[in-house]
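Remarks on the structure that follows.
Only a single protein chain was left out; the remaining protein chains are all shown in position.
Up next is subunit A:
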């Protein structure tokens, strides 16, 4: 097994960044007597994806077979399940703010507890049991900053836009029409008795 670092918060922080270089030799080895083996793996959260509120190593839980066994991470991100029988198991990692794919782990009795791991979500097989989040979870809707464009693009904005066109541009278009013709049409309209806005208002006459 790789050397275990002593706990200090400093180390825990450093491990986030340097673990990649230190522990490249991790192999999913398990050991034990004939019917019980040990699964050792590591959880790695790339520093770039860590959103402020989560990513605390001490709050991450690793669950074997849907709750048969629950373990925690050491400061270097390693976890171990002891006394695991040979067979096919499921390992899940629960960390607030991240989504991890469950891992199918085959512990071989014939090869003395050799471990084969496959991510069940992406069907990607792992050469070593290093679990990384599939994605970082954002639990809250983000408030859109006050944006004029967003308002204009909304249905309400489009309606307003259309009305702006009608109100401000139509008179401009009207100007191009021959004033004589305009007068005639207005005359006709008046004869037909189309009510104007002023006639709608009380006491306008």
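Throughout what follows, a residue touches a chain if its C-beta (ideal position, glycine included) is under 8 Å from a C-beta of that chain, and two chains touch if they have at least 3 such contacts; residues count from 1.
Keep in mind that, in the parts below, contacts and distances are computed from a predicted model.
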item	value
The complex's invisible chain, by UniProt name, from "Ribosome biogenesis protein WDR12", "ER membrane protein complex subunit 1", "Guanine nucleotide-binding protein subunit gamma" or "Sodium/hydrogen exchanger"	"ER membrane protein complex subunit 1"
Residue of A:41, A:97 or A:113 touching the missing chain in the full complex	A:97
For subunit A, the residues touching the chain missing from this view	4-12, 38, 53-54, 57-58, 61, 63, 65-75, 80, 82-85, 87-90, 92, 94, 96-97, 99, 101-102, 104, 107, 118, 120-121, 137-143, 145-146, 151, 154, 156-157, 159-160, 163-164, 167-168, 171, 196-198, 201, 204
